[in-house]
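The complex is shown incomplete by one protein chain, all other protein chains being positioned as in the whole.
Labels run A and B following the written order; every chain starts at residue 1.
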C-alpha cells in the first residue's frame, strides 16, 4: 500500500512536470512568441524586443523553461493584459464557483446514474434496458450547449420556472442564495456524466452478477435483493471512483461550455472570454491550473480506490 | 461458418446498431445527393428573405438569419460535418494506433515514457487544448481536422497499447516463436490483425467525438469562415436567435448532430459486441 502510494504520487509528479512542458511549448508556439502573448497584439516591435530582453526571452529555451518553472513555483501565473490583474488572483475568485458547479453536477450524476445503471442490469435485455440504453446514447450525442439551450427554452421561457442565467454574485454566499439559477447549468453538465456512468455501472453490475461469489452468496440463502445490495453493488461501485477520476477532463471541458452559456462567472467563463480576446496569459494559466487539478484529482481517485479495495489496501 | 459472416450476423441482431447504420446512410445521402434534388444558393445572402418560418413557400424548413434556405444549408453543412468528423476521426485512429502499437510492443522504458506523455496531454482537457490552439490560428477545414486529430489520438493510443501488451504474450505468439518466427511476423501476422477489431470499433467512436468537437469549437466561436458552414456552426449561429422564438434555426442542425453522433455510437457499440461474440462463441 505504501509503495503504491509513493509510486503513484511520483507518477503524478512526472505527469505534472510534463504538463508544464506542454504549456511552455504552447507559449512559445504562439505567433510572435511569448512577448506577443503577454504584451498583446498592439505591442510594437521595439517594445517586444525590449520586453524579450527584460524578461530573459532572448536566453536559450532550457534556461527560459527553468525560470518559467521557478515563477510557477512562486505562484506567478502571469498577468492578464486585458483585465490587468494577476492570473492567480482571477483564478482565486473563480475557482470556488466552478467547484460548486462541478461538485453539484457530479453528486447529481452519481445519485441518478447508480440506480439507473443497476436498473438496466437487473432488467437486462428487456424494454427498460433498451430504452435507457438508447436514451443514454442520445444524451451522450447531444452537445451540452444544445441541451442547455433546450432546457432554457423549456424551463425558463415556455414554463418560466427557473432563471435562464446563473447567479452573478461575486461571493459564494450569493451563489448559494441564488442556487435556483444553478439548477439548469448543473443538469446540463450532469447529463453527459449520467450517460457515461450509468453505462459503466450497467456493465459492471452485469459482470459481477456472473461472478462465482454471487452464486455462493445465493447458496447461503440470501434474497436476490440482498445479494444485489450486499455483494454485487459493493464490488460494482468501487471502480466508479476511478471512473470519476478519468472523467475530470471532460467535466472541466464541460464547465467552459456551460458557464459561457449560462453566463456563470467561473473559471470556464474566464477561459472562454480570454479565448475571445486572445488573452494568452489567462488562457495558459487556466489551462495549467485545470490540468494540475486533473492530475491531482485522478491521483486522489486512485488513492481512494486503493483504500476501498482490500485487495490493494492489504498488500504488504 | 465464416468469421465475417458471424460478425455480420451478430451485428444485424443488434437492432440499435442497424438503426444507426440506416440513419447514417440516410444522412449521408441527404448531404451529398440532396442538393441534386433541392438545389439552393448557399453562397449569396438574401436579407430580404431572412428568418422565414418553416413552411414558407419555397423554404420548407424556413430560412436563416442571412436568408439562406435552411434545408439546403443543412445539406451543405452536413457535408462538412461528416467530412471533418470522418477525416479527424481516422487521423486520430491512425496516429493513435501507431503510437500505441510502438509503446505496447516495445514495453519497458519506452512504454513508460510514451505513456506518461499521453497522461500529460490527457490531463489537459481536450476542449482547453483545442481552444488554445484554435485561438492561435484561423480555422479552416483541413486545420480543424489536424487540430481535432491532435487531441483525439490519445484514446486509441492507450487502447492499442493495452491490446499490444496483452497480445504480445498470447500463447499463439509464443507458439509461433517456437517454430522459429520472428518479431516482424508476430506483429504483422498475429498482433495487428487481432487488434483490427478494437481499432475499427474505436474509430467509429472517434468520428462521433470529432463531430461533437467541431460543434463545440464553433459554439466557442472557432469555426470555418462563412459562407462555408457545418452543423455545429449552424447550431451555434442560431443560438442568439433561438431565445427570441426562432427555434427552427437550432432544432434541425441540433437534431442532425444528435442523430449522426448517436448513429456512430450505436454502430460502434454493435461492432464491439459483434467482435466479442465471435471470439467468445465456442462449442459447449
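Going forward, a residue touches a chain if its C-beta (ideal position, glycine included) is under 8 Å from a C-beta of that chain, and two chains touch if they have at least 3 such contacts.
We take it that contacts and distances are computed from a predicted model.
J.: According to UniProt, what is the chain that's been left out of this complex called? Choose from "Tryptophan synthase alpha chain", "Peptide/nickel transport system ATP-binding protein", "Fe-S cluster assembly protein SufB" or "NADH-quinone oxidoreductase subunit I".
T.: Hidden chain identified via UniProt as "Peptide/nickel transport system ATP-binding protein".
J.: Check the whole complex and report which displayed chains the hidden chain contacts.
T.: The undisplayed chain, in the complete complex, is in contact with A, B.
J.: Any idea which of A:4, A:51, A:65 or A:155 touches the chain not displayed?
T.: Checking each option in A:4, A:51, A:65 or A:155, the one touching the absent chain turns out to be A:4.
J.: Please identify, in ascending order, the residues of chain B that touch the omitted chain?
T.: Chain B touches the missing chain through residues 3, 170-172, 174-181, 185, 189-190, 193-194, 279, 281-284.
J.: Contacts of chain A with the missing chain: which residues?
T.: On the chain A side, contact with the omitted chain comes from 1-4, 7-8, 211-213, 215-223, 231, 234-235, 238, 306, 308-312, 314-315.
Keep this in mind: only the chains that are shown with their structure count from here on.
J.: Distance between chain A and chain B based on Cα centroids, please, to the nearest Å.
T.: 22
J.: Considering the complex alone, what residue numbers of chain B touch chain A?
T.: Going through chain B, the ones touching chain A are 16, 116-117, 119-129, 131-137, 208, 212, 215-216, 219-222, 232, 235-236, 239, 242-243, 247, 250, 254, 257-262, 265-266, 269.
J.: Inside the complex, what are the residues of chain A that reach chain B?
T.: Listed in rising order, the residues of chain A that touch chain B are 11, 14-16, 18-19, 21-23, 26, 29-31, 130, 133-134, 137-138, 140-146, 149-150, 152-153, 157, 164, 248-250, 252-254, 256-257, 260, 271-272, 275-276, 278, 280, 283-284, 286-287, 290-292, 294-295, 298.
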